[in-house]
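This report refers to the structure that appears directly beneath it.
For this view, one protein chain was removed and the others were kept in their places.
Entry: subunit A
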């Protein structure tokens, strides 16, 4: 069984989500409905998008500590410019994606540690967000609002969105040629460069993809909350990193799983609800979330170690 789990790294995230879901339904049987499931998971949609964005960065052996501030900024832009002057709004969002690509170039070209650059950028994004929306406010553009509150028959929006995000990113990163080369950059950048690939451009692409998914996360978040705030998504930084790792990714070596990342995001969102159902005081919830994370990671480590010994 260890071999099975080590070879198919996706099994453990699926199992964790299933166990947590079962526990939640046991605690609160009324959550087992169309409305209940949507409520449990709709806030997971922006988290899933942010997790995918973080995955793009981790895929090329970097880490993004500015993602939460960036998603907050996007939320502010969405609730103000995109609502009032859509053309300008779209331009700003496109500019933000380009800025992310530029960050990738900067980090690779000058061999800067991504952790430092992105930590610095988090203050830049936060500052811009504050100057756009000094106090909570703004309005979600109606089309995003209706998109996020759509009620498909049979399956709730949150589930459809999660499956869609997982499918699209899986195709992009795992199935396409360029996605394979991008993962190769994380695995062995030197050999990718030797095969004639422009690694600088590939890194810019990875960062641009992260920017794109960060923008989508911010827009989705505003669609759910209807208004924005400069600090609305600060916890996304750590949630997204945790989601990637929970979903079977590794910090280095280009080992990432888009489907796993989405499942990881869902698990983290669900863990928060589960702990509320346990009537755990919010003060303890962050710690308990951390405990769940450590538990899953320990399980994974045991499986890979055992497999290594057998193997």
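Convention: a contact is a pair of C-beta atoms (placed from the backbone, for glycine too) under 8 Å apart; a residue touches a chain by one contact, two chains touch by 3 or more; residues count from 1.
The definition used in the following text is that contacts and distances are computed from a predicted model.
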item: Undisplayed chain, where the name is taken from the UniProt record, one of "Monosaccharide ABC transporter ATP-binding protein, CUT2 family", "Lactate utilization protein B", "Two component transcriptional regulator, LuxR family" or "Stage V sporulation protein AC"; value: "Monosaccharide ABC transporter ATP-binding protein, CUT2 family"
item: Contact with the hidden chain (one of A:85, A:188 or A:281); value: A:188
item: Residue of A:33, A:85 or A:180 touching the missing chain in the full complex; value: A:180
item: Where the missing chain touches subunit A, by residue; value: 7, 175, 177, 180-181, 183-184, 186-188, 190-192, 194-197, 253-255, 311
